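Omission of a single protein chain aside, the complex is shown with its protein chains in their original locations.
The chains carry the letters A and B, assigned in the order they are written, with residues numbered from 1 in each.
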Amino acid sequence: MKEQRIGWGQRLDKIMTPMFIAGVLFCVVAFVLSFTLAPLVLGAQVDTPALIGGQMVTNKLLLSQKIFYFHMPVAVVSMASLLFTAVYGALFLRSRKRKHDIRAKVATEIALVFVLMTMVSGELWERFEWGVWWTWEPRLTTYFILMLLVIGYFILRNAVGDPERRATYAAVFGIIAFIDVPICFLITRLVPSGVHPVVFRTDSGLAPNMLVPLLIAMLGFCCIAFALYRYRLRTELLLARTEEIKEQLELEGA
Amino acid sequence: MDPILAEIYSTVFQAAPYVIGAYVLMWLVLAVFVVISVNGLKRTEKQLAALEEAVNELAGKQQ
Partner (left out) sequence: MSGSKGVSAFKHYRILLAKDLRQEFRSKEMLSSMGIYSILVLIVFGATLAQTSAKVDIVQMSSGLIWALLIFTSLLGLNRSFAHEKEDAALEGLLLVPMDRSVIYLAKATANLLFLVVVELIVAPLFYVFFLSGSELSITLPLVVWPLLAGTAGIAGIGTLLATIAINTRGRDVLLALLFIPLAFPLLYACVSATTVAVVGGAAIDFAYVPALALAMGYDIVMLLVSWLLYDYVVSA
């Protein structure tokens, strides 16, 4: 029986679990830092300033912005995963090798998980900041569309019987979906409304103190995403292997 | 509490459940996915081991 494992694959699989744990640790560190190191963000102005910790504070201090430290890394990771989907899709279209299709599918699963995490955190942030459950603002809308596209990807995969066709359709759709997301963001951001003015969120600039927990969280989630990708990939490759063996057993007349 | 300070921190208390909720839900989604994928991996590995045994038996019988 052929040993299909490539050296790279085995090496990467060995660091799967340590990567995951490292990722979680990074995220915990980021979590603590985001509350201790990063200052609270300024909200609406207060009438009379007060002295807090030796500094004059003239605005309300917002806690809800803390969600941002996890919300943004997760969003970035989901987009990065979708990039992998598109790339593997393109590779599949070129090479017609099944391994590319498998990787595209796993990357999309990771993208789905992280999109859900983005939507959840964004939704709660939205609810608190603006007091409504939904607005048609650029980021929320783009992420909602992204979520629909990723779900559509899986439904498409399920709806096609022939494996080669399924992989082709999924690859094409993955590429188009990946191109559509930045377009969606640009358009919802840039289209001026002739009728009502769009309320743009006034995000404060990033103080260096804020950058640290953000980057650590980003690193942590990248590690987690990578580890999960390898887990799922290993599962899928093993499944493919079991299929092969089952076929072989049938052929040899078990 | 000093009324000005109270006003400055006024949103913090209301925000706390949302912040906690956001973190908890996020990690919950991740945890569910981790559990599903690890279980899937274990199940597939078991299946593969069982199948390989069967193949080896067959190969042994044939020889």
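Note that in this section a contact is a pair of C-beta atoms (placed from the backbone, for glycine too) under 8 Å apart; a residue touches a chain by one contact, two chains touch by 3 or more.
Quick caveat, the model's predicted, so the values are computed rather than measured.
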Among the chains in view, which touch the chain not shown? A
Kindly state which of the options A:19, A:79, A:140 or A:171 is in contact with the chain not pictured. A:171
List the chain A residues touching the unshown chain? 93, 141, 145, 148-149, 152, 155-156, 159-161, 164-165, 168-169, 171-173, 175-177, 179-180, 183-184, 186-188, 190-195
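Everything below uses one rule, namely that only the chains that are shown with their structure count from here on.
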Take the average of all CA coordinates in chain A, do the same for chain B, and state the distance between these two points in whole angstrom. 15
Per the contact definition, I'd like the list of chain B residues that touch chain A in the complex. 2, 4-5, 7-12, 14-16, 18-19, 21-23, 25-26, 29-30, 33-34, 37-38, 40-41, 44-45, 47-48, 51-52, 54-55, 58
So in the complex, the part of chain A that touches chain B is made up of which residues? 1, 20, 31, 40, 43, 46-50, 52, 57, 59-64, 66-67, 70-71, 74, 113, 116-117, 120-121, 124-125, 127-128, 224, 228, 231-232, 234-235, 238-239, 241-242, 245-246, 248-249, 252, 254
